[in-house]
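Yeah, one chain of the complex is gone here, protein chain that is, but the others are all in their spots.
Chain IDs A and B follow the sequence of writing; residue 1 opens each chain.
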């Protein structure tokens, strides 16, 4: 048996990994709830509260094998009863943990139990309750409170993702507490920018309130957004985040933008209004980024809430978002015509369509000064996903037009496991380049440092120089 | 020279392969002619009858290098003369066998000669006639008759593919003979469902006859199909099979379906009728599967009969079908909205567009309880095709949302070689997971058993429990 170091392809990969394994974590994009850090010892709850209920990677797999979300304790929107016995839920999870063989979720859970909670026994039907006990016990200890884990995880910066109308109260509370953990907000205006968002009008009202600017027109909408960006920046934000179904961009005249906005306010959108307005606002957001220096992130290609039953009973972010074919070359051209060559803009692109890596994204990022490629995202945040990314992106874009890693997770305790996967995947890739004499040892060491730390820090303008 | 065990990447892969090499073959989808087994000693004919004339993988490659199909003995539709000297045809094949270097066809032929017929000499111009003699000699022996090979191949179940109007006479004859080989039909209604099929009206007349239901309306069409499904099920069928150019599904009202069907009967189809009706019938077929429990297979994306000259002179299935770009996320939504979450449905998807693996199929199968992914199909039933499939599918879908292997072949004696390729490809993949400590030995052993045997049996509801 030729078993190797965990996840690694060669002794050299291990050597390269070891040299950067201790570096602090840069987490420039994610969905951790800032409430966890607002108070000193925020309680995670039960093992199921911690690991199952908030993690759609886990319950989508169980659902795909016929397990009802109700039996996993996922709350229903209509308040209908769901399973409340967390030991029983945990048993179902353990009974089906074999489903995660070879998946990143399987790797993360195993690593998390072992590295964060010191539980190295294999999770099976028969070990389920003992592991539940051990976990539940840890979760009562203040050593396992969020702030303590943040410190232990050696996180240098953690960015949360916050709606444009969020008052950022937890961030304020955190700072006021004197705790030195560097947790910063990210400005995400989708709910007010995408005219077809559920409850768009409510969001606009909130925007008026929080910005103290009456948003009754496109012009005041723009002013309110600029106001909120300034507030986020003052609260430490370094970036904005935007999600769209497609990468469509187009420049509307002020008159057209006003007319569409007025139709949205009166609830009379024309067929293509929402798509065109989003496409226009992406260019506007790039313009604001040029002006205020916030890094712009753009995530493309998720068909949201594909399963209407799940949406009806459980709402959004329930594992029912499915990727679609994506096009960047033509779609982004109007934006790039305006700002693609402007060094004041950093625009980081994310895709769910891997065919765009070598065909569009790497050639674009290898040319336009404003562009950087985000790491493999969502379904591709995995060993194979990362290997394909390195394989298909770097030869054309170069390493230095990429943005390093981000964990993109709402599962706070999985953060070290996710960064560790990236660092080991990076080591596999770089080691192969060294062994084939494509880069030398000196290059390799610098590349490893950049992959683990420098690239993310520079792309998000956190002060690291090249 | 570091030569390894045949097709395997590591000693561990060999170990894993060895442990499951003896398992019986489950063949839930294929195109073997049931006539082979209807009588005791059905004769295969010459080596060319066995290996060249029925195998479009072989003659398409020879054709691509300028060899006329006539010179290979492929019969013309117009009855024009073709080569009848099978020794001469065999010589052409041997002279050009180098064309198959590195192809799955090359692997299958070599393995078939060696493992089935005991011929280990390399096929070249100079060995051609001696190998022909040896093969022809074997084919006269009753040990090499189809039923004997079926037993020797250790096939547990073999599914054929049969049109909806097929009376299944050979299946009946086989059962009546008392031979215990488990050969079952599969219900394939394309010829009556796709309104633009050649000879659709003839097929509808046959449907009326065989079902004893006068198909004069959409309503009677549905009843006749339900009648045929019941007959197939009674004859042992566990599945249906559907081919379509795209994955388009849409729900028509009964009135619209009736109107389109009436137009088809009167030969006055509107432009989009056939596409819409097929899309509607896929949903209807899913509905029937929910009711009768037959597993539904859907094969998408072949542009049939791309070469008009080949079609004119030789007809269909002559190696001139070419894949096209395929979309599932939006196209299947209407069907999945109805039945995707219904555990009574199993819908197995096949694609010729590998870009859909990671982008659409794995995310869909990793969510919807009704969905399973079929193995790599047609052009992708190969070592690289399988490696890409494991690489791109499993991390998101999980192994247990896949349907194991099927050989999909009309070349009966190639069945063991094809399953062997799958089992070795599986061993390569699992061994790599073990060596990198992503799964342990216990997981690996279960995964190998499932890949070789359990997954197919469960997906096709042949009685295996998880």
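The definition used in the following text is that a residue touches a chain if its C-beta (ideal position, glycine included) is under 8 Å from a C-beta of that chain, and two chains touch if they have at least 3 such contacts.
Keep in mind it's a predicted model, so treat the numbers as computed, not measured.
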item	value
Sole residue of A:210, A:265, A:365 or A:386 that reaches the chain not shown, by the stated touch rule	A:365
Contact residue for the chain not shown (choose from A:130, A:219, A:254 or A:438)	A:438
Residue, one of B:21, B:99 or B:269, that touches the chain absent here	B:99
Hidden partner chain, touching residue among B:15, B:166, B:354 or B:450	B:354
Where the missing chain touches chain B, by residue	1-9, 60-61, 63-66, 98-104, 106-107, 122, 303, 306-310, 319-325, 352-355, 379-380, 382-385, 388
Those residues of chain A which, in the complete complex, touch the missing chain	10-12, 327, 329-330, 333, 336-337, 340-341, 343, 355, 358-360, 362-369, 371, 391-392, 394-401, 433-440, 443, 446-447
